[in-house]
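The complex appears here minus one protein chain, its other protein chains still in place.
Every chain is named by a letter (A, B and C) in the order it is written, and numbering of its residues begins at 1.
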């Protein structure tokens, strides 16, 4: 059976990756998950300097999902290069570094620092709803997105995945903008913007008021957006949003994704990534599909 | 205890209404729910002529919610005036007629036919994701929304509620546009756009491919949008999206809504509206709140 | 006789696997006293992630004991979860839903309405269970034709007690090899009225067969449902004439059906 997929020239042994921010740099899950089995590990977002992130509470549970407002806390690119990349290099999996910044300059600082690093791709987070400055604005206006993509592509040595926000009127326009800017691939969805109020304490559950909404509850929106985006562009699409089983993953592949990421499900079941891989294989066996590329695209 | 609220001069005995399309015209639920207890009944969308709606399957279940692509099937305004309004008039509740159309002209035809009808308000659905023409476009562009609102206000004899789509980049801009157009109130959220694929049958679960996503799963998005919209405009906001309990309703009130609608929850529990009313009262008792207007707004 | 619809708790009295993926479930419920042949219940799953009721036909009732039986296939996740419930588990049920045969035939008394017409009761696959209560309701023993895919039969002995049983299997392992229509032909079964439930292809063939043979066919339709009580317009079927309620060529299966005169619906 062949489950390998190719994204921008990078061959993944299977289409299953971790969703940025839900799997650290793999270290914390290495006890429970065999990282060698994963198509790729997508790291937590990294910026040029260390970020402290938002005040707590940072997470909340909602029906079938969760809200987070971590605020992209990260140790900065230097620590990351020294500690996390070498750790991941020990495993037989692809490394995709998720990049964040408050300004184009900050993105470029990270992109340039990554140039000589043994990583396979980078994913540019222009869609995080939890930081005031930068980030989300870049991801909600097609013109700005195209510009940012161009800038990053001009400096990046590795293939660039632009990660899109679902908090837009037309995901198609955003996908087209990323493609026009030269993105090698797009990934979606980042989190929807949500809010939860504690009516007894009479305050927002998250210190940040709003948070990014993820998990099985968002899957219908994600599948729809992956379908719309992948039918608009020629570059590969990495689908995510609520994937917890192999069947969920196949749904995204049928919607037009080339690969998928597993995020929030890792919290509900640490072995989710492995289970998704196994589930895709089971599906292929049951449907007598030898090559993952032969899964029907709708 | 006072639970009455006032929207555009109309006094509702409590802030709980039915969400359009989930309660018919009340007739079907009258066996199970005492319509006299409701703040208002919001009817299924009605157009100038009868609409056949979409092919089946029209509904699908998703985690914590559902998709629908009814396509606004309705018998048209004539039957509605003859049958549904007289039925509702027998009850001691307010009547809000939800209006749909493919074009401004079609909306106006309905609005004008309603002029001499004994209804309390009308809600204009410019946000249904399930009809190809009209509807959603009006609800995704602030300029168009403002224009449509103006036109409708120029012809409407009863207060006008504009119902907003959550499938937009900025709900604040949409709320401001409706207010600028002269809307007496806004209601939100209509359904998110979602998709579900049956991977074994290898086709979309809904004949229409996409459908409107509703139910508890969408609540975090709805609360956030109600918060953003109500903090942007001065007109009252009717909040909805996933409300199933009194606590959910209070969450929307705290987010800034003046009243709330209960939709998908009716399918999970036919008595949901009554339960929500009771739940709000229980909350007020437990928090020693005498007047619903004293519930804290965040 | 028609009682108000309502959602109520019911307690699982017994649950048994009667064939591969087929479960027989008896629940203790007040609906047992009201259920008419052809009607169904909305069964809720004890899982907050699954909101909607599963429509399941009433297969049998024991009015004295207040017991009601449903026989269902584990089609997806909801029915799989249902199959895992032990006796004593409380479930929520919406009922009684749908018109049933009496209402479809516009009568208070099925047997009176049928007079001396000969009834053929047909069930295919998971459409077999509802035909048991239907067959039992008839004064005169009907011809019964059941279609299975293979020899993994279920309920056949109970049908044997209430009518003249014919079996068709797709793989030919029991009875006629082929469809229920093949069995009707092979066994030269005759009748005036057909009551049928089963897959759409079977219902279409029956509609055609009835038309060609001057018979009346009442068929039970399925569609995805949200409310189950006529409010959401989720479950419609195309109709030949304008529907009295919807004023378009669409009728609500959950209230005007699931039983229809085959000639009224556009299948």
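Definition applied: a contact is a pair of C-beta atoms (placed from the backbone, for glycine too) under 8 Å apart; a residue touches a chain by one contact, two chains touch by 3 or more.
Worth saying up front: this structure is predicted, and the values here are computed from it rather than measured.
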| item | value |
| --- | --- |
| Which displayed chains the hidden chain touches across the whole complex | A, B, C |
| Residue of B:22, B:47, B:63 or B:230 in touch with the missing chain, whole complex considered | B:63 |
| Identified contact with the non-displayed chain, of A:42, A:60, A:124 or A:235 | A:60 |
| Residue of A:70, A:221 or A:254 in touch with the missing chain, whole complex considered | A:70 |
| Those residues of chain B which, in the complete complex, touch the missing chain | 63-64, 216 |
| Absent chain, residues of chain C that touch it | 47-50 |
| Touching residues on chain A - with respect to the absent chain | 21-24, 28-29, 31-32, 44, 50-53, 56-61, 63-66, 68, 70, 73, 75-76, 79, 215-216, 264, 266-271 |
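Operating definition for what follows: only the chains that are shown with their structure count from here on.
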| item | value |
| --- | --- |
| Greatest separation from chain C - chain, by CA centre | A |
| Rounded Å distance between chain A and chain C, as computed from the means of their C-alpha atoms | 47 |
| Separation of mean Cα positions, chain B and chain A [Å, integer] | 34 |
| Chain B and chain C, separation of their C-alpha mean positions in angstrom | 35 |
| Multi-chain contact sites of chain A, meaning residues that touch two or more partners | 63-64, 216 |
| Multi-chain contact sites of chain C, meaning residues that touch two or more partners | 48-49 |
